[in-house]
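The complex is shown incomplete by one protein chain, all other protein chains being positioned as in the whole.
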Amino acid sequence: MSPAETLLAALAVPIAGAGLIAAAHRVPNLREGITLATAVTLFALVASLLPQVAAGDRPAITLFEVMPGIALRLVVEPLGMLFAVIASGLWIVNSLYSIGYMRGNKEAHQTRFYVCFAGALAAAIGVAFAGNLFTLFLFYEALSLITYPLVTHHGTPEAMRAGRVYLGILIGTSIALFLVAIIWTWQLTGTMEFRPGGILGGDIPNATVGLLLALYVFGIGKAAVMPVHRWLPAAMVAPTPVSALLHAVAVVKAGVFSVLKIVVYVFGVDAIAGLTSVDWLPFMAGFTIIAASIVALRADNLKRRLAYSTVSQLSYVVLAAALLTPLSIIGAALHIATHALGKITLFFAAGAIYTAAHKTEVSQLDGIGWRMPWTMGAFAVGALSLIGVPPAAGFVSKWFIISGAIDAGHMTAVAVLVASTLLNAAYFLPIVYRAFFVAPPDDGHHAHGEAPLAMVVALVLTAAGTVALFFLIDWPLALARQLASG
Amino acid sequence: MISQHYPVLHVVLPLIAAPVMVLARHGGIAWLLATAVSWSSLAVSVALFAQVADGSVVSYAIGNWAPPWGIEYRIDSVNAFLLVLVSLIASVVAIYSRESVAAEVPREQHYLFYTMYVLCLAGLLGIAATGDGFNLFVFLEISSLSSYVLIALGRDRRALMASYQYLIMGTIGATFIVIGVGLLFLMTGTLNLADMAARLPGVTETRPVLAALAFLTVGICLKLALFPLHLWLPNAYAYAPSAVTAFLAATATKVSVYVLLRFYYTVFGESVVFAALPMGGILLALSLAAMFIASTIAIFQDDVKRLFAYSSVAQIGYITLGISFDSATGLTAAIVHLFNHALTKGALFMLLGGVALHLGRIRFRDIGGLARVMPLTSFGVVLAGLSLIGVPGTVGFVSKWYLVLAALEAGAGWLAALIVLSSLLAVVYVWRFVEVAYFREPSEAVSRLKEAPPSMLAASWVMVVGCVYFGLDASTTVGGAAQAAATLLGIGR
Amino acid sequence: MKGYLVLRVVAKLMIAFMVVFALYVQFHGDFGPGGGFQAGVITAAAIVFYAIIFGLPAARAVVPDWLVEAMVAAGVLLYAGVGFAGLVLGGNYLDYFVLAADPVEGQHRGIFWIELGVLITVAGVMLKIFYMFASRDEERSR
Partner (left out) sequence: MTVAGHYSYWITIVIAMAGLYIVIARGNLVKKLVGLAIFQTSVYLLYIAPGKLIGGTAPIVAEGFAVYSNPLPHVLILTAIVVGVATLALGLALVVRIKEAYGSIEEDEILGQDPAPPGRTP
């Protein structure tokens, strides 16, 4: 297959997979088999593009023209490549986990779940490989819509309320701000292509650039910069595999990925580096990092704590992008990968605890580590990665971001990063401590062991991946360096 | 050569078919004829559209009396676009109507239904095709009278009152239009619109011409249901038979928009309407009011058909908003939204017709859990609803794109913000349907429902697929609209 | 009102003249004031008159419902047919010039048929309206 065909196939495979899954709705084993096969095929396709992109190629395909001058176009560039590899790779693990979770908890509407999941992956791949702003927006909206049934999976009034918040914020911000920003860009420049060095450079007034940046950053609600972060905690009503892959990896990363991509390829790092109108963004991101960490600290519900941790970690990427130095851009790109691995491990662990012990609150986890050693061991690894302790991958990205902040002479950013590291430790380590060093309460409700095997295998895999990525950091680093050098 | 008669053929065919149906007195034959006539009109319209796509004009003299004296049919890229739209919708609705009408209209009235249907079609096509001011009024009344009858055929007795109110309002509107045309006739001595445009510049500043403009604006806005002249529309759409609602919602108001464009740009010229007079500002204010107030009212409706009827009023606001910019992009936005909204609303009302088949009225409290028993219908409504919101990949997005672009070009960023904000209201009312249809347990009555018959479902889905297809490949529609906008502005200058 | 002798006799006399007068108005339309509209209404008036004097059932026996409906359609069809004939004979729609070798003769011929179509339709429509309104009252009182 030529690279362009591979590109098209990467988009088509999950869509076709969704169709097959729907067709196989009567035979659960076949259905789950198809899910796994689709995930593996997708990963193989995406990975096959990696060598060419690493070598500097940019496979591209223009599907068709939507409106005069505006085409549906897919281009693979380093950042998209990185995102696509992470998303598709983790989908395999997540599918394994889903099978254990959905069966273990006897969830209803499983076919709908797998179909929407495959659709969400197709949309995520579309976001990753979007060749222009229009394509990006198209798949971005598709991702919001296709994940709605997953968020409201349980169909309870609570889930519907959460679904309203989820969709209201994501669709609301994207149409009211993101779309306006895109059309404004189109009107100013007459193009929507992503170009190294940006398309807005030159004669655009300072204030306009600042306003546009604000429209983009808050319009991309998936990046969860405060105050448009409320959808993410709301989305936690979904089954845990959804929270794990979508609301720790695919959806939220699509958000920060879009922000990073737009900063690099639409604004141009060098073009806006000196402008006063973009100075506010590091502070906004810094505020989100600290504020979300504090909320996480106070949250007793485990998934809620993880969600606010995600909000905080996402703003690392936004902060890094806003620092506008090559090192911080590298850090931003790497953080998309490292946080994904770390956070999915944590969610897997949370889901495993729920499935095996039906516990959702942090305060219930006393002594659980001895009953679920694999799960809590993986949890500890994930937590360490997020705090930034080597040899977990989170250390590398944090290193680059802090280096970038020092490089930019932005002392506030450095302070924020240090403070946030302490806060990370403050809200993750007590969980690990409780699990292993506090004696379990003697209420007789703890006669349980590990979660189903498929789930344990999955979470051990991602925990191992978190450590492995630390040692294999070269390939994402190579991609990130390409991005930073334009 | 028959092709030289195309400009009149698409009007004549339904006009001839109507009396044949009455003579045949048979519902089945009438349906066959109506379908055949709609499809032939579509073929003729598409041929015309291709003929004038380059901006040329086809003129046809009725009775071989040369234009300023005789009645001229004048096809340019503006009305060719409209002819395709109207005949396309008519063709799809014709297929749809067989089962729908069989269920909703007494059997002995079927042939009369189809007679009125083709008369309405002939009237709408005639309005679009004619280049004569008075002939336009006559066709307007042909389409209006037949649509009053069609609406009154609804099952609910409220349909009668809705039809009566539409009759009163519509007749006042049409009379206003004929007064406007009369005043122009008195001042220029001609009824041919192109000739009128050539003679008007000498007398533009006179009071009768300004009065004519005022009468025409109010009259046409009554017919196109611009807020606050929309009061007839919600009931008419809500209580008419489903096929009629789909057809009228997709075509009738759109043709009225065309009449407004024709008078504003071809007859008066933009320099009179927009430069010398504050029509742009007035249209802008009314459009914004329509977008926000009608959408807000829509949110609180219990009857789903009424909800989408109010949404129509709001969407018409988008069209007139595009006109009010008086720019090439604004006009392109207006004309392309004409087409896109017709597809969307046609799809919605046709799908709802499938639900109404068994339920009669469609109220939110009666359709909980609808998606379980009618998954295809519900999913179609969701897709069309997304188009109303303006999600990318649907036609609504294309419209919104050009509308916002036009606002930004005009340097009105606040307007761009208002446009996108108003589409968020659409999210609210579309999601009311989603939550009710997908998340409630089906009641006893709902679980007895079945999907609509295949012919209705297929016709509805043709429109739904159109919503997505023309959202992804908008070059045809946008190209046609841009050419139409250029034609309108070219004549005006 | 069949009981009123004077009315009955006068009606019988007048109805014939009314129809003849309608025909005069119809065919004189080519040269002076008149034409299908007026003639159609007068024709219908004659029958309405008959119905008022002798009752609706009697009028329906003379001009049955199906005939009225057929008239409505047939007139329009005739009109459209003339238009179409022009098209078939090589002219435009409603082109009378081509209906005969001599254009003036063609105009005469064209307008003759057109007006005949108008007469039939107008008479039909007027009667239809009358029948509908009149019979509805009958149905309700039943």
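Order of writing sets the labels: A, B and C. Residues in every chain begin at 1.
Here, a contact is a pair of C-beta atoms (placed from the backbone, for glycine too) under 8 Å apart; a residue touches a chain by one contact, two chains touch by 3 or more.
Not measured: the values here are computed from a predicted model.
Contacts of the undisplayed chain with the visible chains, over the whole complex, involve B, C.
Contact with the chain not shown here comes from a single listed residue; of B:Ala36, B:Ala103 or B:Ile179, that residue is B:Ile179. Across B:Ala103, B:Leu231 or B:Ala417, the residue that sits in touch with the chain not pictured is B:Leu231.
Contact with the chain that does not appear here is found for just one residue of B:Tyr239, B:Phe308 or B:Phe364, B:Tyr239. Of the options B:Val149, B:Val336 or B:Ala485, the residue whose C-beta touches the omitted chain is B:Val149. Remark: the omitted chain is touched by one listed residue; of B:Ala50, B:Met161 or B:Ala458 this is B:Met161. By the touch rule set out above, chain B reaches the unshown chain at residues 134, 137-138, 141, 145, 148-149, 152, 157-158, 160-165, 167-168, 171-172, 175, 178-179, 182-183, 185-186, 191, 231-232, 234-235, 238-239, 297, 300, 302-303. In the full complex, chain C contacts the hidden chain through residues 31-33, 37, 129, 132-133, 136, 140.
By our rule, only the chains that are shown with their structure count from here on.
Ranked by distance of CA centroids from chain C, the top chain is A.
Chain A and chain B have CA centres that are 44 Å apart. Measuring from the averaged C-alpha position of chain A to that of chain C gives a distance of 79 Å.
On the chain B side of its complex with chain A, the touching residues are 386, 389-393, 398, 400-401, 404-405, 408-409, 413, 416-417, 420-421, 423-424, 427, 431, 435, 438-439, 471-475, 478-479, 482.
By the touch rule above, chain A contacts chain B in their complex via residues 64-68, 72, 134, 137-138, 141-142, 145, 149, 152, 155, 160, 163-164, 167-168, 171-172, 175-177, 179-180, 183-184, 186-187. In the complex of the two chains, the chain C residues touching chain B come out as 69-70, 72-77, 80-81, 83-84, 86-87, 91-98.
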